[in-house]
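Just dropping this structure here.
Some chains omitted; the rest stay in position.
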Amino acid sequence: MADLFMQALELMLAGMGVVFLFLCVLTGAVMLLTRLCPEPMKMTAPSNPPPEDHANSQASKLAAVTVAVQKYRHARGRADQSED
Amino acid sequence: METWLTLWQSTGLSAMSLGALLMIVVGLVLVYLAIVHKFEPLLLLPIGFGAVLTNIPLAGMNEAGGVLYAFYEVGIATGIFPLLIFLGVGAMTDFSALLANPRMLLLGAAAQFGIFATLIGAIALNWVPGVEFTIQQAAAIAIIGGADGPTAIYLSSQLAPELLGAIAVAAYSYMALVPVLQPPIMRLLTSKKERAIKMEQLKPVSKRAKILFPLLVLLLTVLLLPTAAPLVGMLCLGNLMRESGVVERLSKSAQNELINLVTIFLGLAVGAQLTASSFLTIETLGILVLGAMAFVFGTAAGILMAKLLNVFSKQPINPLIGAAGVSAVPMAARVVNKEGLRADQHNFLLMHAMGPNVAGVLGSAVAAGILLALAG
């Protein structure tokens, strides 16, 4: 019982210690991170362009194709010129 | 003749036990709280309904071959359901408020004191005759102080599945009660002047920092506390899917279909653990007392840490926001905002409180990792 109590106390010390250690290190790391990646001044320069626009993955690809095929059937000769 | 006897023996009227009846009432009370008082309805409605279903005599829904049993074995015993919820939570969470003011992480750390104080409390309760918590059970109970449902369910499924039902009910109930539990403590520990402190506007955060943040958290977990990796990892994956912007459809699915469907199954499976033999015990009473204690201590520790920070900080920190460190997202942050407005009707703290609020989610996942490592 007393033994269990000691174990719990030790767990508390270790626990709060690790929690603070972890989150303090994280605090420092985030400070560093936000310093290294400042918010771009005005116009949010699209270093990461529109999501999935160029995403080449199976799913979005086929969806795109589907649409493309349908468009084509209605307006041949004006096929989409946008590509990589 | 035999048919009629079989028929009578297969009615609930003949087969009902007092314990099952009481547990059905408990389940209905949870459903009532969910619907009428809006106590965490997304979880407590399925949990309460699951408690009713599991206690229907002869139906065997929680025995081998039953549907609730299957949900439990597949999703809770394995930890998969809470981890998937964490994936969805990650995809829903915006860490901007935290990135704009990283010191908020310390408030999220301090509020975890509620967990560890409760751990001591649970062991101390062993002095009461009839209560005998092991260190694993004490740890599982203590995590109620993390004020985070999936973390609590995950940890107790790993450390003390026999207490899972009571722990989950306590955790969600106290989360719903945050607007009642926290304000007295907040007023006790702060002066009106402190509560009226206005905080500076948060800086905007770059997209790149938001993308790198989940990876940073994951790497720290890898280095310092791998046992927290399942929880933290899924949270970070969800958040990375959200912030990266390249897998929009996966992120949307994790925030909607995935989390909704898993919530239904998780709730039913947790509710199915609420049987008379496991819930109508002196231990459950202990868990309810300890759970309340966990929230109180966590709130107090968060507030005191905010006061301490305020001493050293150049920018003013309203100590109220420390109370949001217990998680209970976003309830605790709203309570902070409300108390701030009571002190000064132009003092909007909601966004400032979101920082410690989401920090508390990380904090309790870390605490869960330590408890798994040392008591698991």
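Just so it is clear, A and B label the chains in written order, and each chain counts residues from 1 on its own.
Assume a residue touches a chain if its C-beta (ideal position, glycine included) is under 8 Å from a C-beta of that chain, and two chains touch if they have at least 3 such contacts.
Keep in mind that what you see is a predicted model, and the values were worked out from it rather than measured.
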Given one representative per chain kind, what formula describes the whole complex? A x3, B x3
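Just so we're on the same page, only the chains that are shown with their structure count from here on.
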Using mean CA coordinates as chain centres, what's the gap between chain A and chain B in Å? 24
Parts of chain A lying in touch with chain B, wherever the complex brings them together: 1, 4-5, 7-9, 11-12, 14-16, 18-27, 29-31, 33-34, 37-40, 44, 47-48, 51-52, 55, 59-60
Note: in the complex, chain B contacts chain A through residues 98-100, 102-103, 105-106, 108-109, 112-113, 115-117, 119-120, 122-124, 126-127, 135, 138-139, 203-209, 211-213, 216-217, 220, 224-225, 244-249, 359, 362-363, 366-367, 370-371, 374-375
